[in-house]
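A single protein chain has been omitted from the complex, and every remaining protein chain is retained in its original position.
Chain IDs A, B and C follow the sequence of writing; residue 1 opens each chain.
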């Protein structure tokens, strides 16, 4: 468990995978799993999705 | 068996190895084994031996 | 290759994913692919893959192209986008893939998009009578080496030099109305029809059309997508034997 860096809501680590991008259940900010042990999240970059190479 | 390309003397293939450089027993020209099957020789290049890389 | 002999003011831009993939397998790190959330399938460009790209393109492909041109009397010099900071790119920081049904960000991805091409180095070499042979990778303003699409390099090189024509030579004779029918070449695509054509196209052709658009936007006179596997591919393409976009 950790906190959303934007609205401080609880963020569940259960069955998250490394690098996963998901919305905060409270404020909807897109968060990214930066580490699993210890569980840490950060706001995901906002840029539009790019072409594949 | 083949012939020396310079003096036509017989050149024995027995226990020669591919690429081997050796003198013709008759005229002394440096010969090189270009193939074993069939056995073929040619005069070896004359340049001085070079530095290794 | 013979087609380049005697042609002044040419720049050759190359890719080489076959060489990259073959070398990757030889090194025991075959290419990995991922699917973006919007369904585009792309080659993963983690650090090990970028190293393979550098070896294969800046090393093998470029040296053999330059040597082959040299044997035909064409004085060529190989450049990657890193050389003289020829191709400045922005590293993609938001590359996402679908993994086990989840969306993940590929934080170690080292692919980029072309931002600018520095024409001064190319003009300098062209002024010496040299044919620049340019290929990926490129470099970011901070100096990070990143992989970029060769067709996009070609588009930006052509734009930076104010080229009259950009030829995108490939293994199909042009944009095909019916992808399985090599005789169904669309002879002409007007600039305003390009977005629709990009929409309908798939795979490599989608990227070539995308690059063609970027080239026109950068001021290139026309783009021709034509076949590379024939006797005089350059002469034929210049004569419009393919899909001309302007």
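Assume contacts are C-beta pairs under 8 Å (C-beta built on N, C-alpha and C of every residue); 3 or more make two chains touch, one makes a residue touch a chain.
Everything numeric here is computed off the predicted structure, so don't read it as measured data.
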item: Which displayed chains the unshown chain touches; value: B, C
item: Absent-chain contact - pick from C:55, C:107 or C:201; value: C:55
item: Listed residues C:39, C:143 or C:202, member touching the removed chain; value: C:143
item: Sole contact to the chain not displayed, among C:31, C:84, C:179 or C:240; value: C:84
item: Chain not shown, touching residues in subunit B; value: 17-22, 32, 44-53
item: Absent-chain interface as seen on subunit C, which is shown; value: 23, 26-28, 51, 54-60, 62-64, 66-68, 70-71, 75-80, 82-85, 120-121, 124-125, 127-128, 130, 137, 139, 142-143, 145
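By definition in this document, only the chains that are shown with their structure count from here on.
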item: Subunit A and subunit C: spacing of chain centres that average the CA atoms, whole Å; value: 34
item: Inter-chain centre distance, subunit A versus subunit B - centres from mean C-alpha coordinates, in Å; value: 74
